[in-house]
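The complex is shown incomplete by one protein chain, all other protein chains being positioned as in the whole.
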Amino acid sequence: MKKTVYNPKALVAPIGHFDRAVRLGDWLFISGTSALTNVSGPMSQRQLVSGIEAQTRETLNNIETVLKDAGGTLENVYEIRVILKSREDFPVVDRILRDRMPKRGFIAHGYEGTLLHPQMELEIEANAYLGPTES
Amino acid sequence: MKKTVYNPKALVAPIGHFDRAVRLGDWLFISGTSALTNVSGPMSQRQLVSGIEAQTRETLNNIETVLKDAGGTLENVYEIRVILKSREDFPVVDRILRDRMPKRGFIAHGYEGTLLHPQMELEIEANAYLGPTES
Partner (left out) sequence: MKKTVYNPKALVAPIGHFDRAVRLGDWLFISGTSALTNVSGPMSQRQLVSGIEAQTRETLNNIETVLKDAGGTLENVYEIRVILKSREDFPVVDRILRDRMPKRGFIAHGYEGTLLHPQMELEIEANAYLGPTES
């Protein structure tokens, strides 16, 4: 099976020793992504866009950038895990998912968590299947 | 590869814009499931069965309902992730898993987390393989 790693130039380098995405055959696994993923500089000095709505949109844009690099789109995503600083924000995230991934076709997990950077309002893990599908 | 989504009528609709389960080939990925998964009404007004034992059993019943819809059983599950409101409850969950999935054949991850609904004592994520297996 072919294994390929993706670290798109349109984003910054991962904040640690890992790859942004790994493709095995037609399966694409993407590292936890946030509004931090496209901001450069030492971790503690990065300034993120403010608010759950802006951060959710930025996060999905960053996931889309990874998918594009691997030849896919958000429609290829079949699983997301949303870690929220505050569970009260779930309806906002849900509304934006509806907007950005209107056809659905994915499962979701969600809960509160303390994320690595204090300004992060959420992080989204996403897995995608890039091969042809019939339904 | 064939892609199919499952939103069993025996459960209520997902609380957000996602599917209850997605099947890709013989792999079945199930959204985080809880005792909330079969209770209808606006999120904040749903009344859940009370206590870790009842919620664990209800959660596994709900996962079983999804699996049945996709042509499988709890024996097809190869991975679970248990998010507990209180880690003190782990032995209860473990006892019920022993009862409901006696043959094992699955890995498990577990930790405490703050779940989306205040009455939720636990949520279980489950992945299953529905194709034939030899061992």
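Couple of notes before you dig in:
For reference, chains read A and B in written order, and residue numbers begin at 1 within each chain.
In the analysis below, a contact is a pair of C-beta atoms (placed from the backbone, for glycine too) under 8 Å apart; a residue touches a chain by one contact, two chains touch by 3 or more.
All figures in this text were calculated on a predicted structure; none of them were measured in a lab.
For the chain left out of this panel, the touching residue among A:I83, A:I96 or A:A128 is A:I83.
The missing chain lies against subunit A, touching residues 1-5, 14, 16-22, 24, 29-32, 81, 83, 113-116, 123, 125. Along subunit B, the points of touch with the absent chain fall at residues 26, 78-80, 87, 90, 94, 97-98, 101, 104-113, 129, 131-135.
Here is the rule we use: only the chains that are shown with their structure count from here on.
Spacing of subunit A relative to subunit B, judged by their CA centroids, is 23 angstrom.
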